[in-house]
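As you look at this complex, bear in mind that one protein chain is not there, while each of the others sits in place.
Chain nomenclature is as follows: A and B, assigned in order of appearance, with residue numbering initiated at 1 for each chain independently.
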Amino acid sequence: MLKFVIRRVGQSVLTVFGVLTAAFFLVRLAGDPVVLLLPVEATEADIALMREALGLDEPLIVQYLTYLRNAAIGDLGMSLRQQSPALGLVLERVPATLELALTAFVLGIVMAFGIGITMRLSTSRRLRAAILWVAFIRQAVPVFWFGLLMILLFAVHLRWLPSLGRGGIEHLILPALTLATYELALYLRLFNASLGEEQKQDYVRTAYAKGQTRARVILRHMLPNALLPLITIAGLNLGVLLGGTVVTETVFSWPGVGRLIVQSVSQRDYPVVLAGVLVISLIFVVINLVVDLLYAVIDPRVRLA
Amino acid sequence: MTAHAADPAPPLLEVRDLVVELATPRGPLRVVDGVSFTVARREVFGVVGESGSGKSITMLAVMGLLPPGMRIAAGTIRLDGQSLPDLDAERLRRLRGGRMAMIFQDPMTSLNPVLRIGTQIAEAVRLHHPDWPAARVHARVIEVLGLVGIPDPARRYRQYPNEFSGGMRQRAMIAMAIANEPDLLVADEPTTALDVTIQAQVMAVLAEARARTGAAMVLITHDLGLVAEVADRVAVMYGGRFMESAAVEDLFRVPSHPYSVGLMASLPRLDRQGEALYSIPGQPPGLADRPAGCAFHPRCGLSADRADCVARVPELRRLGAGAHAVACHFAAETPAWRDSPMVHPPAPPPAAAPAAAARGSGLAVRDLCKEFRVSRPRRWGSDRLHAVAGLSFTIARGETLGLVGESGCGKSTLGRVILGLHQATRGEITLDGEDISRRRARRHRRRMQVVFQDPYASLDPRMSVFEIIAEPLRINGVFRAERVAEMLAHVGLSPDMAERRPAEFSGGQRQRIAIARALALDPEILILDEAVSALDVSIQAQIINLLKGLQRRFGLTFLFIAHDLSVVRHISDRVAVMYLGRIVEMGSREQVFDRPAHPYTQSLLSAVPVADPAARRARIILEGDLPNPLHPPSGCAFRTRCFKARPLCAEAPPALEDRTGGGQLTACHFPEPGMPAVAAMAATRQG
Partner (left out) sequence: MRVRRSASLYFALAMLFGVAVLVAVVPLLPVYDPYKQDLGASLTPPFEMIGDRLSLFGTDQLGRDILSRLALAGQVSLFIGLATVVLSLFIGVALGLIAGFFRGWPDTLIMGLADLQLSIPRVLILIAVAAIVGSTIPVLVLLLALTSWVAYGRVARAMAMSLREREFVLSAVTQGASATWNIRKHLLPNVMPQMLIVGSFELGQVIVLEASLSYLGLGIQPPLPSWGLMISEGQSYVEFDPWLSLLPGICIFMLVAGVQFLTQAFTSETDAEGEPAPRPTT
């Protein structure tokens, strides 16, 4: 187990390092970083000053090492539009993003769990087919358009909920539901497929041969096995969720990292864009690490291997 | 035991005219087609049949565990007089695991991987004794774990299935089945997935458990030897029907259905040496194309397509006054046919060995080693696994060397190293004196070809049969369409099959295609890696006969790798026995099978069930499992399970040398040729 933890943590560190490296070379490959990193109206003098400040006259490898060292102490450069460190601007927005993403994640997984087990326990094939259909339909609707439909229905027509911004719980409902229903659709399908796969296993027949009831076979025997692939996919899919957050934040003007990134793109504030991408990647890497460790706790095959 | 009908006590299980149907888009198909039998208390009733005969489905129907799409369409099932199909689901559920319990074939997949062994057995106990306190349930689980011979049950209780070996898992399955002292135990191929020494252990445990609980047992198997040793009465099943049903002695002494006769005549025997096997022609029918009339008539050696056989389904009728019943219109003719040369084909002329020997010295392996690096679980670093640990042997031209051993002994690895699929760590492989173990020796590769075990994985599902056989020719730039047709003819397939894909063929036919592909390049040596192990008995005999015929015709040299000792005895000239990467005994087949000198060979031979209920044999039951091959015991690797082990065995590894005279090589410090009669073995007639 210790070996597994060490190896897995090492892998995560390597990933973060890889992301940092990719970001560095992306900026270099795209052309003169100074042009990217300075506002369009910058003067020649500004450019020269920037060059020196960034150490661009140094060899590439030295620049790279400097960049890594700065990144390690949390220095990801200054915002071009606001006179403050890019990382600080991003970190200010992290709570809003986490609030939205985690609410949606928990909402999605809890609903998927409840509905998934219910539909497996029920003997009605029609019910199961109907639920899967709805899940399929929901998956075909892009997050941003679904958000728009929600605004149209609940904010514009019914006037039950606010459509924009962050505030009390009523502000959270629409964006969280928009994201959560997408998650729900995906998890439901996975959960159903995974339970269906378990149902074919020999140990299920053994459990029935013991005289176990159908409900107990599903809950005690199949469920723990079916959860394992679901955890993996849920972990990987957090990337999609966090990506969805970027879009959702824009639709609902939610002041999170995603909206900051999109705004910074239109303002050509690249240090902030990169800082935002790095921070979200870091969050994602950490969550995936936790998921994998969780997996090992549940599955004796991984724990003992 | 016999004549159950005359028994005044009502039978424990009574099945009458059972019909099980599978729903398909084109209407229902009969999987089980009118089966009747009874099982008395404490009796062992064997159901023998090849795959697809409906034997497992019959018993799943009794248990109420039919797979989806199948249903009981007609017939009655009574357990102790109570009609099971009439029970509601809840009451039937309470019988399952309580009064009737089932043991399944594959212990690897039949236990839930994420639950502790003890928990899974406790579940069975608790279900049928809801009022028991936890401590009592726990005590009962420990008790049954001990009963099935699982050492240290308190610790094992807390382990997960992946910490159990195959044999231990099957013991746990048995513990689960007997935990509630059932009246009826259904064992569906309980040892098919296990090695023969482990099978002997498990069958002994099963016998012990039945003796303690008094359960009757229905044993479903394809293994005629196993039923001969274990069952009191036997039914032979084919095409969803019972062909014959009799007391075990009668069935094996005077088989009276042409199918039973054919099965027995096509079975290679460990206890005698026959030159040719009878082979039932054709393939067992699929569910959708079972013939009308007698299901067996297209393959029957007696029927000759007589009108009755084609048109009328024969009833299972008593022969004389006893319980021996046969479903054949012409059962009266069977005895004459049974003893005719049709069923006992004469030995073919011996191969032209001298001429073959003149062509070269054959295959020689010297001091061959293959190590794998295995990374350690839970710790850093890796260990060396000595899969093949210093082997030397030769196979002369035109000869067959049989290589036997249980799973994990390294026999398949050896085959792959010789083929060049694995690079040897050390040692030398020469073909007619030329070293072929180097990478550069690729051009020699085509002189050796291989046939693998799994007929389904052997052929690329996306290629036509023509393309499959043409592939080796194309790779080597010698493609000729006529050559493909020629190869098809050699293996007994018609040329019009060439455009079909593997999915359209049965296991036996696929194995023929694989043999045709292997022979396409005209190799000198064929490595047969469990090439007939996955086949049903009747098909296995066809393929063995085909291989022997091809060997004679082309002067082929065989390395025949197998775990089935009977088949090895039948096909080999010389035999090598492997244990943990080493050869422990090697000699002519008569030497190894009739005068084994190594205790491991002796144990193996004694563990194989023989299809002759009259034979009362001493059985050596080895203790424990195969040691971890990563950390083999010091000295002689077999000493931890050996009934002869003495201090010397732990100190010095015995070399493989001629210790008994006559050219028989044995790696044992204390070799004694012949089956031993020592106290360490139990004289068993299980049942």
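A few remarks follow.
We adopt the following convention: a residue touches a chain if its C-beta (ideal position, glycine included) is under 8 Å from a C-beta of that chain, and two chains touch if they have at least 3 such contacts.
Source: prediction; values computed, not measured.
Displayed chains that the missing chain touches over the full complex: A, B (touch as defined at the top).
When the omitted chain is restored, the residue from B:V39, B:L66, B:L363 or B:L622 that touches it is B:L66. For the options A:F24, A:F105, A:Y187 or A:F284, the residue in contact with the chain missing from this view is A:F284.
Within the whole complex, the absent chain has one touching residue among A:I117, A:L161, A:L219 or A:V262, and that is A:V262. Per the touch definition above, the residue from B:D80, B:D454, B:D573 or B:E590 contacting the chain not shown is B:D454. In the complete complex, the hidden chain is touched by one of B:P28, B:P85, B:G390 or B:G427, namely B:P85.
Subunit B residues in contact with the hidden partner, per the touch definition given at the top, are 64-75, 85, 87-89, 92, 416, 419-421, 442-443, 445-446, 448-450, 452, 454, 457-463, 468, 471-472, 475-476, 514, 517-518, 521.
In the full complex, subunit A makes contact with the omitted chain through residues 11, 15, 18-19, 22-23, 26-27, 30, 36, 125, 128-129, 132-133, 136-137, 139-145, 148-149, 151-152, 156, 189, 192-193, 196, 199-201, 204-205, 208, 214, 236, 239-240, 242-244, 246-247, 250-251, 261-262, 265-266, 270, 273-274, 276-277, 280-281, 284-285, 288.
Note that only the chains that are shown with their structure count from here on.
Interface residues of subunit A facing subunit B in the complex, by the touch rule stated above, are 1-4, 201-203, 205-213, 220-221, 224-225, 228, 298-301, 304-305.
Of all the residues in subunit B, the ones that touch subunit A in their complex are 63, 65, 93-98, 101-102, 104, 106, 109-115, 123-124, 127-128, 160, 162-163, 173, 176, 377-380.
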